[in-house]
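What you see is the complex with one protein chain gone and the rest in place.
Now for subunit A:
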Amino acid sequence: MAMAALRREGRRFATPLLSSPIRSSLISHSQEQAPNGVRSISTQVVRNRMKSVKNIQKITKAMKMVAASKLRAIQTRAENSRGLWQPFTALLGDSPSVNVKKSVIVTVSSDKGLCGGINSTSVKISRILHKLSSGPEKETKYVILGEKAKAQLIRDSKDDISLSITELQKNPLNYSQVSVLADDILKNVEFDALRIVFNKFHSVVQFMPTVSTVLSPEIVEREAEAGGKLGELDSYEIEGAETKGEVLQNLAEFQFSCILFNGVLENACSEQGARMSAMDSSSRNAGDMLDRLTLTYNRTRQASITTELIEIISGASALEG
């Protein structure tokens, strides 16, 4: 009974395929039309895919390790620089919702990609700020640090960009470089309030977009007269031969360069952390893909073996029968 059934099956399979078993085995190694009308992928193609996915997994794993080591190096520096802007806030207060005519938004972003969504969030926040601080008499300009934000903002706000700086991290970040940068920005851009947008590094998985505000000396004076935290500034006697205006100017410049330095360091930390988690999820995804491809490969291999066996058996039974 079994032999009769096999014979019937063999006749069904034997007729569309070629009779010689050698040629059919050659053909099974390339794409072929299986008898049931289902296209089956050959093992060679699946093997190639598996090789490339495995390579990608290795690369993303390596990138994750590199990002982890870079993060460790830069994290201590970022934490040390955090103490720097606190005295300024203690002295001058923090007034993010101040009403000014000319505001400049400094967006800090990374140069390289593959770092998750941090650059998109920075750009989103910058655009929101731009909308909030634009109005009938007010104007807002962008200063962009980093290639990624430049690529995104140049598309729709090209006229509002006054300055863009890239390749910040070519040399290791240090304060003198950032202070020269701050000097440059202060010279070329007129502002009443500077808002620096960056991603603050809370932990390896958490990066909060943050806005730091630096006010120009005239606005500080105006707010000091209005009272509030800045009113306490007057309780400090100004030592030295300078007038209050000059001291405030120096203070504002120093404050800007300190805050910019801290912002750039924190953003670099966030970039490495985001890249770590992005590469980690990518490696995991590649592993899943590899598992699925292995199953497909085994199925294809078994299907081709079964087909060969059936041909042989049907050929043999045709000879006998």
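Assorted remarks:
Here is the rule we go by: a contact is a pair of C-beta atoms (placed from the backbone, for glycine too) under 8 Å apart; a residue touches a chain by one contact, two chains touch by 3 or more; residues count from 1.
The definition used in the following text is that contacts and distances are computed from a predicted model.
As stated in its UniProt record, the chain not included in the shown complex is "ATP synthase epsilon chain, chloroplastic", which appears among "Glutathione S-transferase omega", "ATP synthase epsilon chain, chloroplastic", "Proteasome subunit beta" or "Phospholipid-transporting ATPase". Against the chain not shown here, subunit A presents residues 77, 80-81, 83-84, 87-88, 90-91, 174-176, 178-179, 233, 235-242, 247, 250-251, 254, 258, 261.
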